[in-house]
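Let's look at chain A:
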Amino acid sequence: MTEPLLVVDDLRVSFPNREGGRTEVVRGVSFTLGRERLGIVGESGSGKSQTGRAILGLTAPGGIVTAKRLAFNGIDLLNCPPKQRRALRGGHIAMVLQDPKFSLNPVMTIGEQIVEALQAHTKVPGGEAKKRALAALESVQIDDPERVYQLYPHEVSGGMGQRAMIAMMLIANPELLIADEPTSALDVTVQLQVLAILDALVTERGMGLVFVSHDLRLVSTFCDRVLVMYAGRVVEELSAGGLAQAKHPYTLGLLNCLPQLGEHRHPLPTLDRRPEWAL
Partner candidate 1 sequence: ATPKDTLVVAFGFDDIITMDPAEAFELSAGEIMGNTYDRLVRLDPADSSKLVGDVAKAWTISPDGKTYTFELKPGLKFASGNPLTAEDVAYSLQRAVMLDKSPAFILTQFGFGKDSVKDKIKATGPLTLTMETDKAYAPSFVLNCLTANVGAIVDKKLVASHEKDGDWGYAWMKTGYAGSGPLKLREWRANEVITLERNDNYYGPKMPLARVLYRHVKESATQRLLLEKGDIDIARNLAPQDLAALASNKDVKTTSAPKGTVYYISLNQKNPNLAKPEVREALKWLVDYSAIGDTLIKNIGVIDQNFMPVGLLGASTEMPYKLDVDKAKALLTKAGLPNGFKVTIDMRTIQPVQGITESFQQTAKRAGIDIEIIPGDGKQVLTKYRARTHDMYIGQWGADYWDPHTNATFVQNSDNSDDAKAKPLAWRNAWIVPALDKMADAAVLERDTAKRKKMYEDMQAEFRKTSPFIMLFQQTEVAAVRSNVDGFKLGPTFDTNYMFLVSKK
Partner candidate 2 sequence: MPGAGPARNRRLRALRNAGRFLVVILLTYLGLLAVTFFIGRVMPIDPVLAIVGDRASGELVARVREEMGFNKPLYEQFVIYIGKILRGDFGTSVLSSHPVMDDIRRAFPATLELATLGILIGVGFGVPLGVWAAVRQGRWVDQIVRVMGLIGYSVPIFWLGLMALVLFYARLGWVGGPGRVDVVYEYTLANVSGLLLLDAAMAGQWDAFANVLSHLILPASLLGYFSLAYISRMTRSFMLHELSQEYVVAARAKGLSEARIIWRHALRNAMVPLVTVITLSYAGLLEGSVLTEAVFAWPGLGLYITNSLQNADMNAVLGGTIAVGSVYIGLNLLSDVLYRTLDPRTRSR
């Protein structure tokens, strides 16, 4: 394979604004991804989710996506027919959405939704599909898959919902998973379990993972590479364990402002956003 799994070159996403013009919310993001863990960090509104959505073609109506190149496994995503694009979605590229509470259909059981994801891509008979779904639930460490299979989204906790979402997105064995803040809605303890699951998938299945978060410290302990985004741009790229080498003041600021157990910094250092960062 000559080309990496995913190539993103100069990705731009814009939305119409109230003044009648357009505002770019992702402004020239470029990166490539192999079968590895790539982290994207940035504060709220920096364009992390929009980057992920653009890759899957899930940009909200009104949004326009452009890129010099946006290719998955050599397939040009922006110019391929919609049918192929849809076949890629879920089957080859999947995305765990930010908020499990709203991303699961409230009137369908968890099981139905997982089975549906599977059957959208492969012809599997009902019984077999159910078995696979139960296995998927088990693989994300749900204790009682039989029970959870029959539950409705409102009947499970946030952590379970998030895991069900991951199971749903992984059931068709995608080669690339974009996980949009898969842990920020969770308890600290559950958070780590979910991360462990994702980690195992990359190492065991050789899947590519884009991990989106605003928690720099967490991302840097988890990912192989980290992109730091600010106002729709990548301001810095760091390798794992390379936090110490971070140079951009924004990255440094992000690193610094978290309170730490057993540390006494009063007041906490805060970010002093400078307008030139956004240029």
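Methods note: a residue touches a chain if its C-beta (ideal position, glycine included) is under 8 Å from a C-beta of that chain, and two chains touch if they have at least 3 such contacts; residues count from 1.
Basis for inclusion: all candidates are chains of the complex that A comes from, given by their letters.
What you are looking at is a predicted structure, and each value in this text was computed from that prediction instead of being measured.
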| item | value |
| --- | --- |
| Candidate touching chain A in this complex, from 1 or 2 | 2 |
| Touching residues on chain A, where the partner in the complex is candidate 2 | 53, 56, 58, 86-91, 94-95, 97-99, 102-109, 116-117, 120-121, 152, 154-155, 165, 168-169, 172 |
